[in-house]
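Note that this complex is displayed minus one protein chain, with the remaining chains in position.
Residue numbering begins at 1 within each chain, and the chains themselves are lettered A and B in the order written.
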Amino acid sequence: MVDIVGFCLSFVSFFGIYAILTLSLNLEYGFGGQPNFGQALFYGMGAFVTAILTSNLLLILTHQHLENICTISSLVERETIATSNPSATLLAWAISGITSIIVGAILGFIASYPALRVKEEWYLAMVLLVAAQIFVIVFRYNTRLGCGFDGIAGISNPFSWLVSLTPINSPVIPNLVYSAIILLFTYLCFVLTERLTNSPFGRLLKSVRDDWLASSTLGKNVNKIRTQVMIIGSSMASLAGWLYVYYIGVANTEDYTSTFTFSIWVMMILGGFANNRGAVVGAFFITALDRFTLIGSTLLQAYFPGFNPNIISYSKYLLESLLLLLLLVFRPKGIMKEGVILTPAYRLFSLRMGEKKNERNYS
Amino acid sequence: MAFPRVAIALLIIGLIVGVGIGFGASLAFQRPSSTQKTVTYTIGVIMPLSGTLASFGTSFVNSVKLAVNEMNANLSAIGSPIRFNVVVADDGGTPAGALSALQSMYQSYSVQVVIGPLTSAEVLGLRDYADANHIVILPPAATATSLRIANDYVLRPGQPGDQFEGSALAQTILQFGEKYVVYIYRGDTSEIGTYNITSGILKQHGVSVIGIEYTPAQSDYSNIVASASSDVANFLSNGASKSQIAVVLGGYGTEAANMFVHASTDQYLTQVRWFGIEALNDISLLSDAQVASFMAKVNLTITAPEFKTSPQGINFVKAYTQAYGSPPEPYSNYAYDNAWIAMLSILVAGTYNGQVLVKIVPLVADHYFGASGTGIYLDQYGDQTIAYYSIEKLVKIGQTYNFTIIGEYNGGTNQVSLTSK
Partner (left out) sequence: MLNWLLGSIVRSIFESGIFLMVSIGLTLTLAVVKLPNFAHAEFITIGAYTTLIVTQFLPNNLPFALIASFLISGLIAIVVHQLAYKPLIKRRSSLYILVLASFAVAQFLRYTVFILASIGGMLSAHPLINVVPVLYIAGQALTNIYLLTLLLAILSAVFLSLFFKFTLTGKSMRAISSNQVLAQLSGINTERAINVMWILAGGLAGVGGSMLSPYVTVTPALGFNLLLEIFAVVIFGGLTSFIGTILGSLIMGFAENSLMDFLNIYFSVPYTYTPLIPFSLIIIVLLIKPTGFGLSYSVSRALKQRLIRTQSR
C-alpha cells in the first residue's frame, strides 16, 4: 500500500537539495574555516531571484505584457505556460538558474567583506546570522520585493509539459525527470567540491583555516582565499535555492529561517567536517530521519486508529538536538573523519609507492 | 576508499528500522480482520503543531477529531460498516513542511482529502502537489485572496473571505457615525486584506483612517498602543469629539490581550469606542478580568459569525470544552465544519477518490449548515459567496462579560442593520 516510487522520488529530491547545501557549508566552514550561520540567506535569495525572474521571463518569452507577478491572473498564466510551452519554460528555467548562481556569487563576495573586516571569527558568524534575519523580515513585509506574506507562487515544475505529451498522462513523469536532474546537480556539486578540495587549492584552504597567520607569513593571500571560498559556497547555496523553488512551486520566507540554517549545520556536523562524502552522508541521515518519522507517523495513525502522533512530531526535534549534543560530546568530528588531500599527484605517488589507497585519518 | 563501518552500520540500521515500520504496518493492515468487514476512510489533517501557531493548530486538530468521533458514533448507532479515521501531521508552519506532510500522507495511504493547512503560505506550498495528485484540500481559515484560483483542488467552504468582514466592519463603523479611525492590524495576509477593504470603504465615505500594522508573535506591543494613543490625542486636539473617534483592532489572542492591558491604562484609548474582528470573541480574553473590563468599558463592538445562534455552534463549543477541558480557539468551528463536509461528501460519493470528491464537496457544502452558523455557497473559485455576521457588543452582566447582539450583517445584500447601539 505504500507508494515506494513516490516516497523515493520525494526523498531523493529533498535529499539532493539538502546535500548541495551541506556541501556548500562544508566548503565554507569545514575546509575554509568561515562559520556561515546565515546560509539560509543565500539559499533564500537564490529562490526569490529565481521566482521573480521566472515570473517575468515566462511572460516576456511568450510575448505578453509584463504585469504584477503577485496577482492571481499572472499566477494562473505562469502555470498555463509551464504546461503548454516547453521552450519558454525551459529557457526561463535555465536563465533563472544561471542568474541565481551569479547573484549568489555576488552575495558571497559582499558577505566575505565582514570576514576581512572583523577581528574575531565569530563576529562573522553573528553578522551573517543577523543578515539572514534581515533578509527574512524585508522580504516578508515588503510587497514590492517578494509579494509579501504569501510569497511568490506558481513556479511549476519545468517539465510539467511532459504530462500532456506522454500517453499515460501521469504526474509522475515530470517528478521523475526533475528528481533525476536534482540528483545530477548534486553529483556535479559533489564532483566540483571534491576536485576543489583535493587539490593545491584545498591545501591552501586548510592551511588558512588552521592557522591563517602562518599562511599569511608564508605569502598566501588569506583575504583572497576567504573571498573565493565564500563566493563558491554561496553560489552553490543559491543553486540549491533555484532547484528547490521549482520543486515546491512557491518562494516563501518561512522556508529560509535561521532554524533551517541550524539544520544544515546539524547535517554537516553529523557527516563530518571537511569531508565531502561525510557532508552527503549527513544530509542523507537527517533527511532520512525527517522523512521516515513523518511517514512512519502517518502510517501508524492510518492503520492503528487512536495512535497519538504528537509524541513523534515533538520528539523528532528533541531527538535531533539530543543527537547533535551526543555527537558534539563524543564524536565531534562526525561520522566520517577528515581525510588526506588527494591531489592527482598524491594519488599517483601512492599508487607508485604501493601504499594502501585508504585515507589516513586524522583523529 | 574504506568507509567507516560505524557509518554504514548506522545507516543500515536506520533504514531497516524505518522501512520495517512502514512495511510492517502496511502488511498488518492487509491481513483481513476476522470480524465484521468495516470500511475505513482516512481523513488527513495538516496543521502547525509546533512553533508560534501551535495553539491554533492543536485546536483545529481537536475539532476535526471531535467531528470524526461524532460521525463514527452515529454510524455505529445505525449499524453502518463505515468508519472514519484521522491522520495528523505537523507541518511546522512552513511550505516545505506542508509539502512533506502531504507527500507522506499520500505515499503512505493515498490520502484523498485533507483538512488544513492553517495559513495560505502553507497552502501554496502543497498546492501543486495536491493538484497533480488529485487530493482535495480544505483549509478552514486561510482566507487570503491569493488562493482564489479556479479549477484547482483547494476548496474553502470554511471561513468567508476577508471582503465580507471588511465590508461589515466598515458599515458598522459608519453607522456609529465615526469620522476618525485608528486601525491597528496584524501583519498577516488576512488582516492586511481586511484592513485594505475596510479602510477603502471608510475612506470612500470621507472618514480619516490611520493604519498601524504590527508584527505578529512578538512579546510586547506597548509602542503600537502608544502610537494609537497619540493618534487619538491628535484627532482630539484637532477638534474631533470623542464620539467621532474609533479604534479598530484587527488582531486576536495573546497579542490582543497584551494591547488591551496596555490600553487599559491609557487615558485617551479608554475614552473612545473600539471595534474589532470576529476572533476577539475569545474566552481567554473574556476570562481575564483586566482585559475584559477594558473591552466592556470601550464598548468593544465586533463582527461575529452567527455560530452563537446556531444550535450546532453552541453544541460544538460545549462538546469541545467537555472533550478537551478548555474552549476551542477562534475559527476552530470552521475546521469542525470542514471535517463534516469532507465526511458527508465521502458518504454521498460512496468512494474515496479525490477526482470525484472535488466535484461532490461543493455540492455537499452548498447544502450544509453547521457550526459556523451560516449557509455555504461556493463560487467558481471554491470560495464562500455568502456570509452572515452578527454585530455584537461586549457588556458586563453581573460579574461576567459577554457579547450581546446589537445588529446583523447580510452578506447577500451587503447591508448592516443595527437594532441597538
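What we mean here is this: contacts are C-beta pairs under 8 Å (C-beta built on N, C-alpha and C of every residue); 3 or more make two chains touch, one makes a residue touch a chain.
Just so it is clear, the structure is predicted and the values come from calculations on it, not from any experiment.
Visitor: Taking the full complex into account, find the residue in A:Leu66, A:Ile134 or A:Val340 that is in contact with the omitted chain.
Guide: A:Ile134
Visitor: Pick out which of B:Ala257, B:Val317 or B:Ala371 touches the chain that's been left out of the picture.
Guide: The single option touching the absent chain is B:Ala257.
Visitor: Determine which one of B:Asn72, B:Ser100 or B:Ser229 touches the chain that has been left out.
Guide: B:Ser229
Visitor: Touching the hidden chain in the full complex, which residues of chain B are there? Just list them.
Guide: Those residues of chain B that touch the unshown chain are 49-52, 54-55, 58, 187, 212-215, 217-220, 222-224, 226-227, 229-230, 233, 253-254, 257-258, 261-262, 264-268, 284, 288-290, 324-326.
Visitor: In the complete complex, the non-displayed chain touches which residues of chain A?
Guide: 29, 35, 114, 117-123, 125-127, 129-131, 133-134, 137-138, 141, 262, 265-266, 269, 310, 314-315, 317-318, 320-322, 324-325, 328-329, 332
Definition applied: only the chains that are shown with their structure count from here on.
Visitor: Using the touch definition up top, name the residues of chain B that touch chain A in the complex.
Guide: My answer: residues 1-4, 6-7, 10-11, 14-15, 17-18, 21-23, 25-26, 28-30, 40, 42, 44, 49-50, 85-90, 93-96, 99-101, 103-110, 120-121, 124-125, 127-128, 132-133, 144-146, 148-150, 187-189, 192, 215.
Visitor: Along chain A, where are the residues that touch chain B in the complex?
Guide: 1-3, 6-7, 10, 14, 70, 72, 75-76, 141, 148-151, 153, 156-157, 171, 175, 248-250, 252, 254-255, 257, 277, 281, 284-285, 288-292, 294-305, 309-310, 313-314, 317, 335-337, 339, 357-359
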